[in-house]
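Note that one protein chain of the assembly has been removed; the remaining protein chains are unaltered in position.
As written, the chains take the letters A and B, and residue 1 is the first residue of each chain.
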Amino acid sequence: MFPKNAWYVACTPDEFVEKPLGRQICGEKMVFYRGPEGQVAAVEDFCPHRGAPLSLGYVEDGLLVCGYHGLKMGSDGRTAEMPGQRVQGFPCIRNYPIEERFGFVWVWPGDPEQANRDEIPVLEWADNPEWAYGGGLYHINCDYRLMIDNLMDLTHETYVHSTSIGQREIDEAPVSTKVDGETVITSRYMDNIMAPPFWRAALKANHLADDVAVDRWQICRFTPPSHVMIDVGVAHAGHGGYAAPDAHKAASIVVDFITPETETSIWYFWGMARHFKPGDTHLTAQIRDGQGKIFAEDLEMLERQQQNLLDYPQRKLLKLNIDAGGVQARRLLDRLIKAEQQQNESAATGR
Amino acid sequence: MFPKNAWYVACTPDEFVEKPLGRQICGEKMVFYRGPEGQVAAVEDFCPHRGAPLSLGYVEDGLLVCGYHGLKMGSDGRTAEMPGQRVQGFPCIRNYPIEERFGFVWVWPGDPEQANRDEIPVLEWADNPEWAYGGGLYHINCDYRLMIDNLMDLTHETYVHSTSIGQREIDEAPVSTKVDGETVITSRYMDNIMAPPFWRAALKANHLADDVAVDRWQICRFTPPSHVMIDVGVAHAGHGGYAAPDAHKAASIVVDFITPETETSIWYFWGMARHFKPGDTHLTAQIRDGQGKIFAEDLEMLERQQQNLLDYPQRKLLKLNIDAGGVQARRLLDRLIKAEQQQNESAATGR
Partner (left out) sequence: MFPKNAWYVACTPDEFVEKPLGRQICGEKMVFYRGPEGQVAAVEDFCPHRGAPLSLGYVEDGLLVCGYHGLKMGSDGRTAEMPGQRVQGFPCIRNYPIEERFGFVWVWPGDPEQANRDEIPVLEWADNPEWAYGGGLYHINCDYRLMIDNLMDLTHETYVHSTSIGQREIDEAPVSTKVDGETVITSRYMDNIMAPPFWRAALKANHLADDVAVDRWQICRFTPPSHVMIDVGVAHAGHGGYAAPDAHKAASIVVDFITPETETSIWYFWGMARHFKPGDTHLTAQIRDGQGKIFAEDLEMLERQQQNLLDYPQRKLLKLNIDAGGVQARRLLDRLIKAEQQQNESAATGR
């Protein structure tokens, strides 16, 4: 259960440099490539000739050539040409609204009529010289909402990531959740504590003392369909915490785009946008590697949790205060999914 | 959906030299071995004692000994003996009409009453000193008819096998399909072209110039249930092409026995019968290796095509002129399958 009328991150441009990329997004098998003027394109990964996956083919003059018998597909889902054939009557395949922006490829798997490129979220840190970004991609066999829950309740850091970003104080600090329009915000402030290893390294990298008390913050922002941006950082204690001047803190945004592949699997685009030492590419690589290792610690937990939920479908889970972020996010999603279903039903009955 | 009252290639004799061979053919689990006088035998791979697979056992004095508790099975499907047991009342298992001929083992998975060994196709190139044969076996997860389509429409060579036997002229040359009784024939003649790499090597091996224009031919012959023999070759241009004297050409038959394992998997016996330099065993090995690599290029395409068709069961595929060979072959098969079903129903109702 996921909204289909929404912009999802489908891939990054480096994934289809050599050849087209086949990937399933929200249950739709798509192929990603560059069309006539180099712009990104996505059509169904299904050749109308004999059903071969177009992603096994290649791009020629902006047309996607089927690698089986040479049908040339246009980015509009219409066959452009085929050796020795008249192609006007060939059935179309779906093409998908698509946009390359902020270093990601965004796709709209639902009704193309409703796709509005202005609704692609603005990533203020992207293409911004004051920020540096590094990230990666994991495939995980779980419902996308389990990952939203995971990111909206960071008390798991104490247990899953105990050697890097976890610390007892996360469990102990009060957490507050509020809904602001279509954004769910869960915040936690931990003042006057010692930084855990990951943040001690970040302070050091930013030429700040790492052996003094800090104020730490975590502000998780969920927006539909499944983006979670988390303001994280530490400032030397007493300088204003989250609001401290740059000279006293190390601040970043944890970036999470969670794209459903199927009902029980996701493409998880994770990364960190850093607001200090943006020109230090070595540091960017170092942080990406570290984050990659930390985030990999969640994989087994999420996949085994998913398996447990499939095995015990009747069980009700608890909704504690720490779960409020996930609960509110699901409430928003349920509303969107229901609206989409009603819309589809109205369209089907012609009303 | 495949005819069961038909002769299929099940295996080659080298596959059960050391021990019995268990293999599923047309949904029937069979075990192949040599019986009392060394003749090939096939029975169900199911011991009537406790259901163990007989293929885990061994052969002793022409009897198939179950490797679990020593029941000795005869090639007629009747238990011959078992230590300490009277076996007269033991239930029979199926045995299958079987024949070793032309270097292959042929099996009839359907009604044994209807099996006529005279209907095993005659392979004029087998056991013939004017010809040399080399081949191999692939297991592929696809409906056997997808492989028939593949072989009856060689335009795919241009795309799937572009570095060996493919060339643009295949797409450009007209193709003709005709049905002659129970044979479907699709022919293509390409005159006055340059040979692609595979055929240049063949010309060279036959001590013919490989840098001159040639006439190339491809004549695909489908016969039920799933055999495709393809006359292929090149002759120096202007000498009559397919009909040119041996001194001016390199000619072969591509041999394809496509045996269904299940509805969506096959045992694919491929090979090449060569009508030049038959005594050159090194050349035979070289061609087999080359053909093996070329035919392996089809595997991913066929398996992913099959997956796409399973994912989109409602989609209708196109039937273009290039697809006529496959379309006619399927028409023949549909007729045979329907006749077999009616026969089975009549038998069931006693009419």
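The working rule: contacts are C-beta pairs under 8 Å (C-beta built on N, C-alpha and C of every residue); 3 or more make two chains touch, one makes a residue touch a chain.
Since this is a predicted model, take the numbers as computed values, not measurements.
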| item | value |
| --- | --- |
| Residue in contact with the excluded chain [from A:Asn128, A:Asn141 or A:Thr158] | A:Thr158 |
| Sole contact to the chain not displayed, among B:His49, B:His236, B:His275 or B:Arg330 | B:His49 |
| Touching the absent chain when the full complex is considered, from A:Glu60, A:Asp76, A:Glu130 or A:Glu172 | A:Glu172 |
| Contact set of chain A toward the excluded chain (per top definition) | 149, 153, 155-156, 158-160, 171-172, 300-301, 304-305, 307-309, 311-312, 315-318, 320-323 |
| Where the unshown chain meets chain B, residue by residue | 29, 45-46, 48-53, 56-57, 65-70, 82-85, 90-91 |
